[in-house]
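My questions will all concern the structure given below.
The complex appears here minus one protein chain, its other protein chains still in place.
The first chain written gets the first letter, and so on, giving A and B; residue counts start at 1 in each chain.
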Amino acid sequence: MSLEVQDLTIDVGGRRVVDGVSFAVPNGARVGLIGESGSGKSLTALAILGLLPDGAEAHGSVRWNSREILDLRDRELAELRGDEIGIVFQEPRTALNPIRTVGRQIAESVRIHEGLSKRDAAVRAVSEARRVALPDPERIVRRYPHQLSGGQRQRVAIATALACRPRLLIADEPTTALDVTIQAEILELLRALVRDDGMSLVFITHDLAVLSQIATHGVVLEDGRVVEQAPVSQLLTAPASPVTQGLLRDATATLWRPGGEEA
Amino acid sequence: MSVPTPPTPDDRPATDPPRRPRWAWLARLWALSTGRFGLIVVAVVVLTAIVAGFWTPFDPQQVDIANRWSPPGWPHLLGTDGTGRDILSLLMAGARTTVLVAVGAGLIATVIGVALAALGALTVRWVRESVSVFVDILIAFPVLLIAMMISAVWGGSLWVVIWAVGIGFGVNIARVTRPELRRVLHSDFVLAGRASGLTPAQNLWRHLLPNVAPVFIVQLSWGMAVAVLAEAGLSYLGFGAPVTEPSWGLLLAQLQQFIQVHPLSVVWPGLAITFTVLGLNLLGDALREATDPTLSRSPFATRRARLHVPEVVA
Partner (left out) sequence: MIRYTLTRFALLLLGLLVASVLIFLTLRVLPGDIAQLIGGVNSSPAQTAAIREQLGLDRPLVVQYLEWIGGVLRGDLGASLLTGTPVIDELVQKAQVTVPLGIMSLLVAVVISVPLGVLSAMRRGRPDGTALSVGSQTLAAVPVVWAGMMLVVVFAVWLGWLPAQGFPRAGWSDPAAAFEALILPALTIGIVEGAMLLRFVRSATLQAVGQDFVRTAAAKGLTRDAALIRHGLPVVGLSVITVLGLQVAGIIVGAVVIEQLFSLPGIGRMLVADVAARDLPKVQGELLALTGFVLIVGFVVDLVHRVIDPRQREAS
């Protein structure tokens, strides 16, 4: 199960926002996309899922298990989404439907892809909630998003994305909008889940320190172009591009945790 | 070098009026198809009204029994009505009434709206709260009912229309403008203005008005559309224009009686009203797009459609 992105370009309203991006995510790999805001990271992620906004056009090649994603129709993409590829977004406050219970939202992907009945899916939702370490899972699934904290909401989002055990998880700045204290917890959760499941991971962030905690390879983007691609350890110790160097400087300004890749 | 957080959808910081040329918004307005359409329609109506002040193909009130109900042709380009009056001339003269009512109502709505908004934003707390509640209650009064209430007392006339729309829409304007005023009042640059010694009047002029003006102009445009519809409806009911004044609404009433025999004569005044209202509505929509400085140009930021729910007036 591998992802191969070749020469991906994305034009939005006539402007080229992603320009010839190429990288690969072999089975079980953990790749980070890192760059400043506006460098095209999120759009790249959306392109992989066929979720580009109206007005954006993608060209090039995005192959998932040798299937060309950019050629698929929305119906075929929908079968992949949630089932083989999952995604967690940055802003938990708005990523969840405000008028549905949390449990129902977790259960939805299971009902779509595995055809479970409402009752079975509800039971499954509780176990998924437990898996992401939500407190008091049986009661929390009956709550609405606005009744949860930010960290809890993000856990719900992760549970939703992983409910069908996808082979690839894309995490688009999943900790950026959270409190610093919660960030570490969520990051740890993601690391554990990815490791336990052997999933591939594409982790998007602007913070090299965060990246070092979870990814093995880093793809550095600037203005929609790849400026450097290397194992994370190399990016940390011997960054070649000035962009990477700048990111490193910022990262050391935040709390620097020693120990990068998982042994 | 920190990463800027994306603005949450709910805050729109009041902007310091930018240094771009003052009339840039006009160019943007023209660039929008809705803006172009709106401007053209309004221009045509206003021009017609002005021209009709001096000249119409025929005297609108001139009766010519021999030629009544003639179909469109020459010399009566749109035909004649039941008493032989030229419909085109009636339409042109009616445009004057329409413009007068729209402008009059607009002025009154402006005064009432600004007064209520100012009361609701610039005064002490209990006054502000009362005004806010008062405005919310008044919103529920449909313009037509206000007009009929006034008509019951003073009889129908164009002034009834003007005042009813002025009051009804003025309250609406107040409701929309007040939060803008308050927002701007508490913004940093206004406080800075006060701190740097600007008089309240200068502060008002330089900071408050430019920020409040866009919202205001948009409301005014929509308000004038309401005025045109109100005039049509009220004149039709007999509470608007008196028989001696040319009016599109009155024309509708007069032609309606013969609708079984001459069905298509009502098309012309109806089209005139529809186009005028459409033009004003679209102009308002376009103005909103053209003047909102915080509207993101990025194509994938969905424009937060501030939901405009118009009233059925007539």
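To be clear about the criterion, a residue touches a chain if its C-beta (ideal position, glycine included) is under 8 Å from a C-beta of that chain, and two chains touch if they have at least 3 such contacts.
Please read all numbers here as calculations on a predicted model, not as lab measurements.
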Considering the complete complex, of B:30, B:69, B:134 or B:159, the missing chain is touched by B:134
Which of A:79, A:138 or A:188 touches the missing chain? It is A:79
The one of B:25, B:58, B:169 or B:236 in touch with the missing chain is B:236
Touch rule applied to chain A and the missing chain gives residues 49, 51, 54, 74-75, 78-79, 81-83, 86-87, 89, 91, 94-100, 108-109, 112-113, 143-144, 146-147, 157, 160-161, 164
Had the left-out chain been drawn, it would touch chain B at residues 133-134, 137-138, 140-145, 148-155, 225, 229, 232-233, 236-239, 249, 252, 256, 259-260, 263-264, 266-267, 269-270, 273-275, 277-278, 281-282, 301-305, 307-314
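The rule we apply is simple: only the chains that are shown with their structure count from here on.
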Distance between the CA centroids of chain A and chain B (whole Å) is 49
